[in-house]
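The full complex has more chains than appear here; those shown keep their coordinates.
Chain lettering (A and B) follows the sequence in which the chains are written, and residue indices restart at 1 in each chain.
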Amino acid sequence: MAVTIDSLVIDMNQMWLILCAVLVFFMQVGFTMLECGSVRAKNVSNIIFKNVLDAVIAILAYWICGWAFAYGGDPARATSGTKTNTFIGSGEFCLVSSGAPEPAVYASWFFQAVFAATAITIVSGAVAERITMQAYAAMAVFMCAFIYPVVVHWVWSAQGWLSAFNTDSATRFGTNGMLDFAGSGVVHLVGGTSSFIAAWILGPRLGRFGTNRESIQHKQERAKIFRPHNRCLASLGTLILWVGWYGFNCGSTLVIANGASFVAAKVAVTTTLSAAAAGATCMLTNFFLTHTLDIDATLNGILAGLVSITASCSLVEPWAAVTIGLIGGFVYLGFSRLLVMLHIDDPLNASAVHGAAGLWGVTAVGLFTTANNLSSAYAVANPEKYGLFYGGGWEQLGVQCVGWLVILAWSAVLTALLLLPLKRLGHLRISPEVEVMGLDDQEHGGAYMTSLAQPEEFPEAVNYHLPYPMKDSFAYPYLPNTTVTPSFGVPGYQQPMFF
Amino acid sequence: MAVTIDSLVIDMNQMWLILCAVLVFFMQVGFTMLECGSVRAKNVSNIIFKNVLDAVIAILAYWICGWAFAYGGDPARATSGTKTNTFIGSGEFCLVSSGAPEPAVYASWFFQAVFAATAITIVSGAVAERITMQAYAAMAVFMCAFIYPVVVHWVWSAQGWLSAFNTDSATRFGTNGMLDFAGSGVVHLVGGTSSFIAAWILGPRLGRFGTNRESIQHKQERAKIFRPHNRCLASLGTLILWVGWYGFNCGSTLVIANGASFVAAKVAVTTTLSAAAAGATCMLTNFFLTHTLDIDATLNGILAGLVSITASCSLVEPWAAVTIGLIGGFVYLGFSRLLVMLHIDDPLNASAVHGAAGLWGVTAVGLFTTANNLSSAYAVANPEKYGLFYGGGWEQLGVQCVGWLVILAWSAVLTALLLLPLKRLGHLRISPEVEVMGLDDQEHGGAYMTSLAQPEEFPEAVNYHLPYPMKDSFAYPYLPNTTVTPSFGVPGYQQPMFF
């Protein structure tokens, strides 16, 4: 095949998409570490297991039907027919296309599948330390196979009723459709809403709030803070998420050639600024309120800033990104206090970070979008409706609000429809005994780590009589005169079979 | 220099190769963390040291002669002459070329060098907690300077007797040569076989198996499981490996322009699906067998799925990738049980994950390769021989089996030739005393971490009389009225020289 400019464009775009998808997949590492560091020590193995489980389930579910419901039969891709359904896609189940093999589908599938994995992982934090594994697995399957793909179809496919990529104005809601560039609504609000509902239905962890709701509201009792068990891991996770977010936001250009690199570069800048602004907001607010330097709030503030800018990252100017982040920081702080007041126990604050900030992010598009940016990012020539603050009218803001309202309702109702029956059947929550003892001990074969001092880790020290004096810890045993060949006299030493 | 389409193609290909090589190098972080998390707490510093050591040695050894043996004198690169040797390369030792400077060599060298580092790192897990540092260093040099490069020359150079890139059918074995796209055989089987042989020769860790082999086989005694000391680190490492694997597999296209991006995208999809399928297999199998949710087996299952698909990632359809991963999960589970039965102690299960699954991966190419994929990935027009299940005949399966048989024999024999003399001389294994006390204490100056409660970490609290009352832990010492300038009266406080 001869190399032409057109083939180079395709290769470059796919290279970009693959590399950004790898960065998005890297966010799985970030979520796992953040959650490991934020739960109590007795439930660390369990939260690792849930994170690995949801990655595996997300991939398989998205392969079987998630992609089909989201983008299957999209007229934008030639071989998929011309079915039009503004609610849900169909076609290409298990990546099997009815027509000729379509190689272009793979890069897109990879990018979208890692997004789906992100959506469910958000929920794992909110339900941590008390949901049963089978309920969580059911949640993961339902989320990646149905709840999330349908929202993707609405907002990002070429057929969706809310989609800016739906070129048919008859089936599209609003002049531009809903603008959610990288998924403050599609990914984070979906995950955050499910988190909120799931945490509510599950109930708080034992001992998190006092027994009497009124007494707490009268500030006679305080909510007990379950401290994150390891802030190194929490900060490692958060910073990795920040790194991965560049794949998430910049990669949402989907292409890089034909000038899209300018959009991607602007996205990198707005993403960076919003995260920093939100982090600074939470850092300073907490300092003035509590006179402590609160790492946990700062890290969550950074995440809230990232979520807030995700919808509008390609649509706003740098100063607006700073403003969006700053407000996003306050949205996070306020909503996390609201959760405590409502006695809803969200161990990772997932509903505040992803839900509330995601909702703010979708809304902010209607306020700060400039006409120029809308032109470059969505190829809309001479846009009529854009950000309210730039004189673009109220319409876009309205469309955005309808958008988050529908997404919120959809995610909330479906999550409840899945979890309430599970609760009634007694399969939703682990028993109080298991919760007290810790899931690691009860279901995963023991604590996630062994201590240096733990005697069972040194069984030999107990069992074996050592015929030699112990080495001075500064002596170097490799020197010829101190090397001792393995001693067959030491009990427990076993000679290999043939050597 | 004027920019042409041809120069853009070269630049794009090199950009791709560099970025993928960085991802592969990232796997060093993954291996280090996985091994840190999987050994016992008393040997963590030692395993870190070994991982850093082998990265350093691999790079220097590959620079000095590894590259020369693998690709030196390859006729595919113009300046390197036309020597043909199907067994071993020669030329470009220390990256010094006899002819004119050849800038194109650098991107390839970087990509191949990080592969070499991967091959030796695999072994470090199998010999963990008992091999001496000098024996391990010798192993690393020998592996990266000779064992691995020669296999690369056979399978991936333009001259090798097994190589699909050898265009001379007279010196090539089989119609297509051996197909090992990203190195299930070349990298993982080599590393896994050396792991197996090294673990066998070394013998098990003290106390791992009972003293009487027969009694265990009669199930009267059980093998003692040495629990991984920190599952956070083990999961961190595994997930990072998964991320890095996209560089490993997708990057093995070597180029991205001229339609190679379609191959790379398909590789990303098959790699993802196989990892998920294998992870799910191990998760579920372990649950049904033991009724616990076993993180360690799930993580190793994911790795086994990645190893299994590595050879065929560009050659099979998505459903086949799921199947290959699923079988790869069982191969891992079975082989790791076999190791216990044989009383071969492989602390990281490296021989199961990389050896057994690598062997399965090479074999799977002969079963699932489609003609279309072989065409795109290897530029074979109208292939005659391909996967058995697609009617491509038995030949490719036979070539694959000969391939792994030769690689297995080569790695096993050379590993034994190095380690058996070392064993005889008493330099292979640390003394039982050091093993009991832990390598960290004996050779690395102490435990890998200090505990919060460890009194020696707070010497000041013991030694100094504090003239001031301790602050309330909620008071904030930055406020002006509570700030105290460093007090010269406090013993141990030393004023800097001039200020």
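Structure notes:
We adopt the following convention: a contact is a pair of C-beta atoms (placed from the backbone, for glycine too) under 8 Å apart; a residue touches a chain by one contact, two chains touch by 3 or more.
Keep in mind that what you see is a predicted model, and the values were worked out from it rather than measured.
Counting every copy of the one repeated chain, the full complex in this structure comes to 3, with 2 of them shown.
The definition used in the following text is that only the chains that are shown with their structure count from here on.
Here the spacing of chain A and chain B, counted between their Cα centres, is 28 Å. Interface residues of chain B facing chain A in the complex, by the touch rule stated above, are 5-6, 8-9, 12, 15-16, 19, 23, 40-42, 132-134, 200-204, 206-207, 209, 211, 213, 224, 227, 229-232, 235-236, 239-240, 242-243, 246-247, 250, 256-262, 264-266, 268-269, 272-273, 275-277, 279-280, 283, 292-295, 298-299, 302, 318-319, 322, 342-344, 372, 376, 420, 423, 426-427, 429-438, 441-443, 445-447, 449, 451, 474-476, 479. Interface of chain A with chain B (complex): residues 1, 3-5, 7-8, 10-15, 17-19, 21-22, 25-26, 28-29, 32-33, 36, 44-46, 48-49, 51-53, 55-57, 59-60, 63, 94-96, 101, 103-104, 106-107, 109-110, 113, 133, 230, 233, 236, 291-292, 443-446, 448-454, 457-461, 463-464, 466, 468, 470-471, 473, 476-478, 483-487, 490-499.
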